[in-house]
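Here the complex is missing a single protein chain, while all its other protein chains stay put.
Letters are used for the chains, namely A, B and C, taken in the order the chains are written, and counting of residues starts over at 1 for each.
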Amino acid sequence: MSRHLLEKALWQLSVERSAKQRFRDDPDGFLKRFNLSDEEKRWVREFDVGALQAAGVNPMLTMGFWQELSPDRSMRRYKERLGASGEALNSFSAALKKG
Amino acid sequence: MSRHLLEKALWQLSVERSAKQRFRDDPDGFLKRFNLSDEEKRWVREFDVGALQAAGVNPMLTMGFWQELSPDRSMRRYKERLGASGEALNSFSAALKKG
Amino acid sequence: MGKIVGGFWMPHDPVMLVAPDAPAQAVRDTVWGAYERCAQRLAALDPTTVIIIGCDHYILFGPHCLPSYVIGTGDLDGPIEGLPGLTKGVIDNNTALAGRIVSHGAANGFDWAVARAFTVDHSYSIPHQYVVRPAEQVLGRSLPTIPVYLACGVDPYIPLPRAAQLGAQIRAAVESSDDDERVVIIGSGGISHWVGTVEMGQVSEAFDQEIMALGVAGDLAALTAYRDDDIKARAGNGAMEIRNFACAMGAVPDARGEQIAYAAVPEWVTGLGFLQLHPGAR
Partner (left out) sequence: MGKIVGGFWMPHDPVMLVAPDAPAQAVRDTVWGAYERCAQRLAALDPTTVIIIGCDHYILFGPHCLPSYVIGTGDLDGPIEGLPGLTKGVIDNNTALAGRIVSHGAANGFDWAVARAFTVDHSYSIPHQYVVRPAEQVLGRSLPTIPVYLACGVDPYIPLPRAAQLGAQIRAAVESSDDDERVVIIGSGGISHWVGTVEMGQVSEAFDQEIMALGVAGDLAALTAYRDDDIKARAGNGAMEIRNFACAMGAVPDARGEQIAYAAVPEWVTGLGFLQLHPGAR
């Protein structure tokens, strides 16, 4: 397992327009270029930000990735995927970018 | 005049596939994004590697740029554009990449 | 001889721009008013150059090259992000002074990574556009502004004590200059905030007040004694940005702080502190 290669993939997706487009068009094709396990690729493909963070991926990357590329960009859903529930889900509402 | 911005443009052209394609398709359009003077843009558009080096641009960049994107990729012609003549033009013949 | 004539701590919270109306009006007034007061105070210091200590949020630098500290020595533009209120464009740098900081560093054990053509991010542009630009208006002249970025957002982080030493090196470099530069240094950073983690939205007012008190006391030793794990546990990954505060304080000779404003703003996911660093007697 490599948080470094996961970060490499997510960083490219956060800064390279062409990478974003390739990922949107064909996530598996995009991920093939990285030496990731099938499980790691699934975390990325399925926007499993909880698993990504558990693997050590920088939360700034998971948040940017979620906000730019996930089908459901809501930050409420993002926190849910990180394991939040109840009141914690509502603790902020703004449409966040990185800070 | 800024060798830094010239290097920024040439570096992008040496590492980003999409930049290369944009430059091939529309050099002026590519160069518009850089805060370069008209003269500097002309040096790039016309592959004036002599003027670029005189402006302080790193020769590794001018060589890579010439070999990848110039219409005439010959290194003999490259040295000619740098001011070489006579015997100096023939002092090596190999199809050089960076070294 | 050049001089560091003062410094500031201030936040660079982009949520403030994205969701300007989220907190109560009084909170908004406090925060925006603090930027205005910093601008007035910056102008009053009559500076010739500003240095902003910012933080990359894993955009400017990738996992193939994570520098401990970088300085922009050449052309500047930005910010890289499209954020409401921030204008993109070319930015005026003091390349001579930035180059001097690098060469002074090389001679004194500080190996700067160098950005010769650099696009800044919001950690530079928020202080620049809300404090430096208005001060330029007041003074009627340009204030070239050097960007410095410390590794606060992506590991390996610059050690806190090293951030303070780097500030001292910046001061020594400024003081070694023949030019009569009057330099103000801005440490740009939130206090407590959790960025992209499940705790996001929490604010740790106790931690923030502790940091502000250390700033007021000018207690650089205590400010640089925090362990990274404790900072993250008590105040979030965003609070690693107190490195930028330590660097600014390390640059201002015998700094004492004056609190300008503080607000805990969960709606903007951050504890926002504003403080001026006054040079002491030397």
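One rule holds for everything that comes next: contacts are C-beta pairs under 8 Å (C-beta built on N, C-alpha and C of every residue); 3 or more make two chains touch, one makes a residue touch a chain.
Computed from a prediction, not measured in an experiment: that's the story for all the values here.
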Chains in view that touch the one left out, judged over the entire complex: A, B, C
Of the residues listed, C:Asp111, C:Asp230 or C:Glu258, which one is in contact with the missing chain? C:Asp111
For the chain left off this view, which of C:His12, C:His128 or C:Arg162 is in contact with it? C:Arg162
Given the full complex, what residues of chain B touch the hidden partner chain? 4, 7-8, 11-12, 14-15, 53, 58-64, 75, 79, 82-84, 88, 91-99
Under the stated touch rule, tell me which residues of chain C contact the chain that is not displayed. 60-61, 63-70, 74, 102, 106, 109-119, 156, 158-159, 162
By the contact criterion defined above, which parts of chain A meet the unshown chain? Give residue numbers in ascending order. 2, 4-5, 7-8, 35
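Here, only the chains that are shown with their structure count from here on.
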Chain pair that, of all pairs, has the most C-beta pairs in contact: A-C
Greatest Cα-centroid separation from chain C: which chain? B
Nearest whole angstrom, what separates the Cα centre of chain A from the Cα centre of chain B? 38
Gap in Å, rounded to a whole number, between the CA centres of chain C and chain A: 28
Could you tell me which residues belong to chain A and also touch two or more other chains? none
What are the residues of chain C that contact at least two other chains? none
